[in-house]
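Here the complex is missing one protein chain, while the rest keep their positions.
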Amino acid sequence: MSEKAKEEKAYRVLESHGFLQRVVFRYMLEGHAASEEGKLAWVTSGFPVEIPVAMDVGVSYPEQYGAVIGSEKAGPKLCGYAEELGYSQELCSYARASIGSVKHPEESPLEGLPAPQALLACNNICGTVLRWYDAISQMTGAPVFLVDTPPLEGEQLPHHIAYVRHGLDDLVSFLSEQFGTTLEEDKLREVTDLATETIGVWTQCLEACKNKPSPLNCADRFLAMAPVVAIRGRDYTLEYYQMLLNEVKDRVTNGLGAIRDEKVRLLWDNIPPWFRVFRIMGSLAKRGVVFPADTYTHAWTGSFKDEDRMDSIASMYSNVYLNKGLEAKVDKMCGLIKDYDLDGFVMFSVRSCKRYSLGQLVSKELVSERTGVPGVVIEGDMVDSRLQNDAQIETRLDALLEMLL
Amino acid sequence: MSNAQAIEQSERILKQLVDKGKPILGYVYPHTPLEIIMAHGVMPALLYANPTVMGSYEASLQTFACSFVRNMFSQRVNDQLPYVDGIVFPGNTCDSLQNLADIWHLRFPQDKVFRLTYPAGNQGEAAIQYFAEELRIFSNSLEDAYGFPFSDAAFRQAVILVQRFRNAVQFLYAARLLQPSSVPYRRIAAFVREFHSAPLETVVDELRATVNDVEHSLAKTGRVDSTKALQHALLERRLEDVSILSDLPTPRLAIVGGMTEPQAISELVNAVSKVPSTAVVFDLLSFGFKTIFTPMPAFEGDPFETMARSVLGALLEPTQEGLPKRLDFLKAALTHLAIDGLIVCEQSFCDPDEFESPSLLAVASGVGVRSLRLPVDPEFSDRVRLEGRIQSFLETLPHGGAA
Partner (left out) sequence: MGIGLDLGSSTTKGVLVDKNGKIIAARLIPTGAIASKAAENVLEELTKLSQLDLGDVSTVSTGYGRTQVEFAHESITEITCHSVGVHSLNPGIKLLIDVGGQDSKVIRIGSKGRPTNFELNDKCSAGTGRFLEVMARVLEVSIDELGPLALKSKFPCLISSTCTVFAESEVIGRIGSGESPANIAAGVHQAMAAKISTLSRRVGVASPTAVTGGVARNPAFCHYLSAALNCDLWIPKEPQLTGALGAAILAIARASDTE
């Protein structure tokens, strides 16, 4: 209790947070209802979700649930159940935790995700998702559908768009067959418009952090991103972000920061260690360290153009951050450091996530070289605390701060 | 020939080619279109993990990068790669290799680094059109880098050579299954390795001679026709009508594992004192089998499209077909090929291997075949323990046991 009170001193709690909890709760109930009706699909975080949503198929996000498992500190236990089934501890902990919770829902937070009738994967965030969903399919019998978006080098060429577009058309046929629904042009337009508007408001919240002091810290955004990832194309999601934006604007107008005494502004790279993120951010806040930008929550931006909607979806979902090469990542990080006027950066090397993490040692050098600000790589995991050494992390963060403070 | 000798030999051959002015393009993915590379007058050479390499990746790669990727990168840092002038990496097959190409490019900007991106999942005709275009782009970049345009004649020659090789090794695979004494597994593995290190006529000639000997020995037991029938069945992936005679030596082991190099594994298994030379009858889903049972590209039509059909028609790659298909084939192989022990290799930090292994083990257990999970890395750094595992496994088999 006393520790929490201390943390609150350095850290301002968002008032819109209460509404966020209700949004997430509602979405969870919708997932359960859809599952009971036999109309629920699990989707990966970069999946073109507007299509199932427009076709009235309910969706749940195992990666987001992985974050819940991590925050609830249930990672080691649930990952352990997957290891009992023979899955190596070297594999992605979102996947292991998810496999473990399918095996033992009774021991999982919120009694597990609602049971899926289909598994929709898009490999624009990593190649692991397909293998993970294959494993879940073996356990649940729900079929896997992959939207293949081969990683891009440079610009997306016409044959690539055509191929992804073809996959989206196949997706529509798959969903029609699986769930007996159809895709109406108007409905897709409506859902994508709403998504574009939501993403737009979210992007304004992110960009408000260019202000000094920054109205949001990393952990605020990690929580607030949930609906823009998972609950797109709903009016109540838009309502939430408008509320968040108002609060952010208020803070900016009144010169209020996310933390009380902002001294150092840093960039965060990669998924956070969910089981420790608030403690790390809290203790850094006490020392005046804020994270006005991160590569993770900035990955859900962009908008659907007014051209053919399916082509627009094909283009947007192929061009996400993790589907591009290392140079694009370096450019993005340098851009954020410049635009948000940051003093340094922290790269979290996530043992689970090879796609996000391999290359950080090289990009760290490049980003420092190009921006002139120092950075540090710390290693750990997003869900499986057994793979993380807090003492090692603290030492490295201290060393970075000694260079800056 | 030992693994170390094989490395030496392939380096010697590559050196001779380099001295003659032949550019050599290294590759790491089994389904690299050799014929396209050869059509540009370039020699494709499969790059192997080097078990003796000193780890020198730490400045660029974390420890959780796939162990094969770490090994390759260390070879480059130590200047230990064989004589290659460029490397082609696969895209969209696994996250470690995907990122390795980027890292390589940034760390060694002077190296010629190509990337050929594959479609994933089972996307039918759309995947073929996509991949054909990727092959065309790859071909153009080869021309830019080496200065030789795509030659139809050279392509045709390459297709014939590769097909002669595959056809002969397919026959040896079938012979090994029907009459293990007719050809040692390590012999087959050595041919696979030699050809992939440098696809030369001389290797195929030597291979043809071996095929003749094997055919001769099969003729004595009247098994030539059944071997050819099995070869065909394996190529078609239809094993229902295959029957294996019950008088064959036991145990009959099969090895699976995506990144497993047959020769290295065969050496490891043979080092275990109690393994009879007839024991390993088959590898599947791994480096040997899946590179051999690839359908031949047609001569007619657009060469890139026919190559795309050939490569994507290959058997058993986790990225190219769903898990259920692979499990069905494994089940059929275990049942119809009378396998009584399955060794599932898991390359350390290899996502595809490690994700698939529990399902493979479950299939084996479902059809009553004993299985062993073998966690390996390219350096075989805990060799003694691996040998112990294999020996223990043989001791658990009804026929292969101790005392």
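Here the chain labels run A and B in written order, and each chain numbers its own residues starting at 1.
Just so it is clear, contacts are C-beta pairs under 8 Å (C-beta built on N, C-alpha and C of every residue); 3 or more make two chains touch, one makes a residue touch a chain.
Just so it is clear, the structure is predicted and the values come from calculations on it, not from any experiment.
Although one chain is not drawn, the whole complex shows that of A:Glu84, A:Asp261 or A:Asp341 it is A:Glu84 that touches it. Of the options A:Thr44, A:Ser318 or A:Ser385, the residue whose C-beta touches the omitted chain is A:Ser385.
Summary of contacts with the chain left out: across A:Gly31, A:Pro62 or A:Pro76, the touching residue is A:Pro76. With the whole complex as reference, residues 273, 370, 373, 375, 381-382, 384-385, 388-389, 391-392, 395-396, 401-403 of subunit B touch the missing chain. In the full complex, subunit A touches the hidden chain at residues 76, 80, 83-86, 89, 385-392.
Keep this in mind: only the chains that are shown with their structure count from here on.
Subunit A and subunit B have CA centres that are 37 Å apart. Within the complex formed with subunit A, the residues of subunit B that make contact are 59-62, 64-66, 91-96, 98-100, 102-103, 105-107, 115, 117-121, 123, 126-127, 129-130, 133-134, 137, 318-319, 322-324, 346, 348-349, 351-352, 354-359, 361-362, 373, 375.
Residue ranges on subunit A touching subunit B, taken from their complex, read 85-88, 90-92, 95, 123, 126-128, 130-132, 134-135, 137-138, 144, 146, 148, 150-151, 153, 157, 159-160, 162-163, 166-167, 170, 325-327, 349, 351, 354-355, 357-362, 366, 379.
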